[in-house]
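What you see is the complex with one protein chain gone and the rest in place.
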Amino acid sequence: MDFQLSEDQRALRTGVRELLAGRFPTERLRAAVAAYEAAGDGPVLDRGLWRELAGAGFFSLLLPEAAGGTGLGPQEAVLVMEEAGRALLPGPLVAGVLLAGAVDGAATGERIAGLCDATAAPVLWDHPADCDEVIVVGADAAHRYAAGELRTAAVRSVDPLTPLARLLDGPSGAPYAVDVGRLRRDAALLTAAQQLGGAVRALEAAVAYARQREQFGAPIGSFQAVKHLCAEMLVRVEVARSAVYAASVTGDPVEVAGAKLLADEAATGNARDCLQVHGGTGFTWEADVHLALKRAWLRAAAWQTVADGTETLAEALTDGHIVL
Amino acid sequence: MDFQLSEDQRALRTGVRELLAGRFPTERLRAAVAAYEAAGDGPVLDRGLWRELAGAGFFSLLLPEAAGGTGLGPQEAVLVMEEAGRALLPGPLVAGVLLAGAVDGAATGERIAGLCDATAAPVLWDHPADCDEVIVVGADAAHRYAAGELRTAAVRSVDPLTPLARLLDGPSGAPYAVDVGRLRRDAALLTAAQQLGGAVRALEAAVAYARQREQFGAPIGSFQAVKHLCAEMLVRVEVARSAVYAASVTGDPVEVAGAKLLADEAATGNARDCLQVHGGTGFTWEADVHLALKRAWLRAAAWQTVADGTETLAEALTDGHIVL
Amino acid sequence: MDLTYTAEEESFRARLRAWLSEVLPKLPPKPAAADWPGRRAYDTAWQRMLYDAGYAGLHWPADAGGRGATPTQHLIFLEETERAGAPYVGANFVGLLHAGPTVAAEGTAEQRARWLPPILRGEEIWCQGFSEPAAGSDLAALRTKAVRDGDFYVVSGSKLWTSHAEVADWCELLVRTNPGAPRHRGISWLAMPMDAPGITVRPLRTLAGSTEFAEVFLDEVRVPVANRVGAENDGWRVTMVTLSFERGTAFVGEVVACHRVLAALARTARGNGRWDDAVLRRRLGRLAAEFAALWRLTQWNVSAAQAGGGVPGVGGSVFKLRYSHARQELYDAAAEVLGAGALDADHEWVADRLSSLSYTIAAGTSQIQRNIVAERILGLPKGR
Partner (left out) sequence: MDLTYTAEEESFRARLRAWLSEVLPKLPPKPAAADWPGRRAYDTAWQRMLYDAGYAGLHWPADAGGRGATPTQHLIFLEETERAGAPYVGANFVGLLHAGPTVAAEGTAEQRARWLPPILRGEEIWCQGFSEPAAGSDLAALRTKAVRDGDFYVVSGSKLWTSHAEVADWCELLVRTNPGAPRHRGISWLAMPMDAPGITVRPLRTLAGSTEFAEVFLDEVRVPVANRVGAENDGWRVTMVTLSFERGTAFVGEVVACHRVLAALARTARGNGRWDDAVLRRRLGRLAAEFAALWRLTQWNVSAAQAGGGVPGVGGSVFKLRYSHARQELYDAAAEVLGAGALDADHEWVADRLSSLSYTIAAGTSQIQRNIVAERILGLPKGR
C-alpha cells in the first residue's frame, strides 16, 4: 500500500497548477464573468483557451494512447479536475474528459461536448450556447443531441461563470450507447474532485485574508474565532481529499457516493466560512469570494444530491458492502 | 400585551429558587445519587423532602383553591418546574403536578404518583419503587395501576438520579378517564420547563468555571473559543425560554411541541458544551457536570421525541395552523 | 405573562389595518431595483402618506414630532405593514431609525427643528457614513479626518456600505477630530450635506449582483461646525446612545416575513413532491419551531422595553445571533425545496438566499456578537 501521489502525479499536479496560473489568472476569471454578463444567451467560453487546455492534454486524460490520449487514469483525471476547481475554471470540463473518446473533436478542443443530468428537477444544461453536442443522461439511458436540437428555456444562472438552460422536453432523439451507471459514477467523481479544488481555494483565500486583514490592532487570524473557522476548513479539505483520491483508485460506486457527499460539504462549507472570514469585503462582487460558493452550489446539485448519496450509502451499510 | 413575569411570578420564582437552595443543596443532590446507587431496585426518594415540597405548594399548583390548591396556572407551574430542573431535583415531578387532583394524597406529598409514556419503545417507568400509583399513558387511552400491579424488568438507568423499570405488559387494568391529548401536552410542557432549567444550570456552571479556571496564564473564559461556546449556550436558553413561557400562556399544542423541541436542544446542547468547557474535570463523577447531561437525555426521550415534534410542527405548517 | 393585546392596542391595530386596506391598492407600481431616483420618490411618497395619516415617527417621542407610541404599538405597526405587503421603510431608514433619533436625543433645539420635520414628512433622506475600509468590526478604528477651519470642518477620507448615498440629502458621518486622543475619544458626529463639493459616490456591487450600497469618497469636504451634534470628540458616545434605543422591534417585519416564506416553502414542497422527503419535511418543521420562538422572543424583548428595562441580551445581540443563523437556514431549506431550481437567480428565494449571506456579517458579525454576549451579559473576562 502506498496511498501517496507518485512522482509523476506530483509533477502532473504542479504542471496543471502552473498552466492554469498562467492561462487562467484572476484577470481572465473576471473576464469570464464579464463575458457571461454580456452574452445574453450566447456563448461565453474562450475557445482559444479551450484548445490550449486540450493541447495540454486536459481532455485526453482517459483516452488510451492508441486513440491519441495520454493513457492516464481516473487518479490523474481527479488531480487535474481538482486544480481546475481550485482555479474556478469554467466550462463543461467533466463532459470534456468523459466524452473525449465519443465526440469527434472533443479531445482536441475543436468541438465542445456537454453532459446533462436528466434526473434532476428541473433538468439544467450548463453552457448550452457553447456546446456543439450534448449527451442527456437519465437514470438508465442516455440520449445524444446536436446543438440546436433541444428545446430549452433560458435560466439566469446563479453562478456567473456557468450559463444554464432548462430542457423543455423529455428524453427523445438518438440513444447514446453507454454504461449509464458508470458514466454517472465517473461524472460524480470528477465533479467531487472539482469541489475539492473549490474547497482548497476557499481555504487558501480565507487564510491569506486572515493573515493580512487587521482589526483591533492585530491580524484577524490571531483571534481564535477566525483561527478555528480556518482549522475546520482544512479538516474538511483533508477528509474530502482522502475520500476523493481513494474513490479514484477503487472506482467503487459507494465510495464515489461518499466522496461526492464529503466534497460537496467541503466546497459549500468552506466557501461559506471563507465569506464569513472576509466579512463585508467578502460580500462584494469584486472580492470573487462569492464565485466559489455559487460554483459549489451548482456542482452540489449535479450528478448526486445529498439525499441520493446518503441513501446509497445507507443501503450499502445493510448490504454488507464494506468500503473499509 | 405584557410578556414579562408579573410581580407575583417573580416572587414565586425567587421563593422556589431559595427553597430549593436550602432544601436541596449540592450535598443532598449527591446524597440522592448515592441513594440510587445503594438502593438496588428499592425506593430512593426522600419522602420527607417530598412532603416539604408539597407543603410549599409544589404539587397543588394547578389545583383550584376550592380543592385545596393554590389556584395558579400553567405559567406558574412552568416557573416552578424550571427551578426544579435547574436544581436537578429528582422524582416524578410532572406526575406530582398533573395528578395532584386525581390521586389521593399526591397533592400533600403523602403518596407519590407516577406517569409513564407508553408510546415510547421500550416503555420505561421512572422511580418505579417510589410510586404508590402510576398512570400509564398511551397514544389514545390511559390506565391506572397500584404499585406492584405492573410486571416490570429492572433497568440500570443512565441517569443516577432517576431509577427506571421497563414495563413488560401492554395496557390492561383500570382505564383512567382523562383527556389524553391534553395530559400529554401538559406533560411535554412541564418536561420542557425542566429542560430549560437544566440548560440554565449548565450555562451557569460553565460560566462560573470559565471565570475561575486558569490555563496559559489567564482564565479560560478570556479565550474566544470558550467565550463563544458560552454565548451560544445563553442564546439557546433565551430562545427556549421564550418558547416555553409562551406555550404555557397559550396552551397551543403546536407551540408546546416547538417548546419541547427547543428546550430539549438547549438542555442537551448546553450540558454537552458545559462538559467541554470543564475539560477533564467535567469528565469526573464528582464534578456533577454529567448529571445535567444524563437528565437531559432522559427528559428528551419523554413525552415527545425530535421526530414526533418536528412532524407535528411540519403538519401545522401546511394546516395553516399559524402559531405566530 | 400576557400575550393578548389590550383593547387600546387592538383598536390601534384595527385602525391601522383599515387604513392599509384603503391606501395600499392605490399605490403606484414599485420602481425597478436600480432606479434610485424612482425608489427615493416611491419611499418618500409612502413616508408622506404615513405622515398624513399620523403614523410617521410612530416610535419617536412626541417632543421630536413623533407619536410617542409604545414599543408594543410599534411592534403592531411593523407586523401589520409587513403582513399587508406595505412598502418598506427603504430610503427613509437611516433618517427614521438612526440619524433622526440621534438628533432628537442629542441635538440642539435648532438642529431638531431643522432636521427632524423633513424626515417625518418624507422630504429629506439620510444615509450613514460610519464604516470604512479599515474600520469594519472595529468601527472605532475609523480614519476619516475632520480638521477645523474657522466655522467649518474640512473632511477627508472614505466610507463604505452606505445605502442610498446616490439620492440622500444628508449623511450622518463619524469623523476623527482628535487623532492624538484614545481611539474612542477623538470622534465627532456630523451631519454632512450630500451636495457639498468634494463628495464622490461610487456604487458598490454585492455578491447578489445588485448595487444596494455605495462607497463615499470625501475630498476636503467643508461641513459647518454648526452641523456637529454633541460635543467635539464626543461622537462615539452620541452614536452608542442612539444604538441603545433598541426597543426589541428591529426584526419584527423580518420574522413575520420568514414565517410567510416558510409557509410558502411548505406549500411548494407539497406541490412538487419534495414534502414526501422526511428529512426536508422535518427540517421545515424544525424551522417552524425556530421562527415561532423568535417571534415570542421578539414579544418578550418588546415587553421588556415597554416595562422600561431596555432590551435584554445587550440590545438584541442574543436575538440577532439566532435570527441571522435561522434566516440563512431558511434559505438553505428553500434551496432544497427548489432542487436544481435553486440555481435560477431570478427566483425570489434564490435572490433572498444570496442577500441572507450578509446576515451573520452586517451590523456586527456573529463573532463580534458572541464576544458582546459573553463579555457584557455573562461577564466573562475581556482579552483574547
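Structure notes:
Letters A, B and C mark the chains in the order given here, with residues in each chain numbered from 1 onward.
Criterion: contacts are C-beta pairs under 8 Å (C-beta built on N, C-alpha and C of every residue); 3 or more make two chains touch, one makes a residue touch a chain.
The structure displayed is predicted, hence computed values, not measured ones.
All shown chains touched by the missing chain in the whole complex, by label: A, B, C. Touch with the chain omitted from the figure is made, among A:12, A:123 or A:243, by A:243. Only one residue from C:34, C:240, C:278 or C:307 touches the chain missing from this view: C:278. Shown as candidates are B:20, B:226 or B:239; the residue that touches the absent chain is B:226.
Remark: the residues of subunit A touching the chain excluded from display are 1-6, 9, 75, 207, 210-211, 218-219, 221-224, 226-228, 230-232, 234-235, 238-243, 245-246, 248-250, 255, 257-259, 261-262, 307, 309-318, 320, 322-324. Touch with the hidden chain on the side of subunit C covers residues 277-279, 282, 384. One chain is missing from the display, and on subunit B it is touched by residues 120-124, 155-160, 164, 214-216, 223-226, 272, 275-276, 279-286, 289-290, 293, 297-298, 301, 305, 307.
We adopt the following convention: only the chains that are shown with their structure count from here on.
Overall, the chain located most centrally, as judged by its C-alpha mean against the mean of all protein C-alpha atoms, is C. With centres defined as mean CA coordinates, subunit C is found 38 Å away from subunit A.
In this assembly, the C-alpha centroid of subunit A lies 50 Å from the C-alpha centroid of subunit B.
The set of subunit A residues touching two or more other chains comprises 223-225. Within subunit C, contacts with two or more other chains are made by residues 367, 370, 384.
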